[in-house]
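Right, chain A next:
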Amino acid sequence: MTLGNYIAAPLLVSGVVFFLAGSAGLLRFPDVYTRLHSLTKSDNVGLGLIVAGLAVQAESWFVVGKLLLVWLLVLLAGASVANLITKGAMQRGIKMWTPKI
Partner candidate 1 sequence: MTTELLYALVGVGLFSLGLYALFVRANLLRKILAVNVMSSGVFLVLVALARRTGAVAPDPVPHAMVITGIVVAVSATAFALMLMLRIVQETGRAELPDTWSE
Partner candidate 2 sequence: MDAQNLTQWIFDTLTGLGLLCLAWMALASSQLIKAIVLFVAFGLLMALTWVRLDAVDIALAEVAIGAGLTGALLLAALAKLTAVQTATSKAAHRSPKDRAARKLYRMPAALLLLVAAGLAYSVLSLPLNSRGLSIEVGANLDASGVGNPVTAVLLNFRGYDTLLEIFVLFLALLGVWSLGSLPPHRIEPAGPVLNTLVVVLAPLLILLAAYFLWAGAHGPGGAFQAGATLGAAGVLLQLAGWKPGPGFARLPWKLILLAGPALFILFALFTLVTGQHLLEYAPERAGILILLLETGATFSIGLTLAALFFGERPDDAEGR
């Protein structure tokens, strides 16, 4: 394993951990709003870490630029779509989950 591999491996693994955490939140949280919250935040960070891990091993700065563009587009699309889903859910009258004490 080269030096690039040594730097990239923890980045990639922690990115996967964030994705797993987001998916666990998707399965376990009680309503639409909390699930979206967990999904968007953890997926953005997870993708950023994976992009960083891949960028360390990239062949040229052009590839690094493309990877960064992918990450920015996913951020943009994820945030907008989460907003749209939430608006749609509120219009359909889906109530927010309240904790039972």
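Quick notes on this structure:
Just so we're on the same page, a contact is a pair of C-beta atoms (placed from the backbone, for glycine too) under 8 Å apart; a residue touches a chain by one contact, two chains touch by 3 or more; residues count from 1.
If you want to know what made the cut, all candidates are chains of the complex that A comes from, given by their letters.
As the structure is a computational prediction, the values presented were derived from the model and not from experiment.
Of the numbered chains 1 or 2, all belong to the complex, but just one touches chain A: 2. For chain A in complex with candidate 2, the residues that touch the partner chain are 73, 76-77, 80, 83-84, 87.
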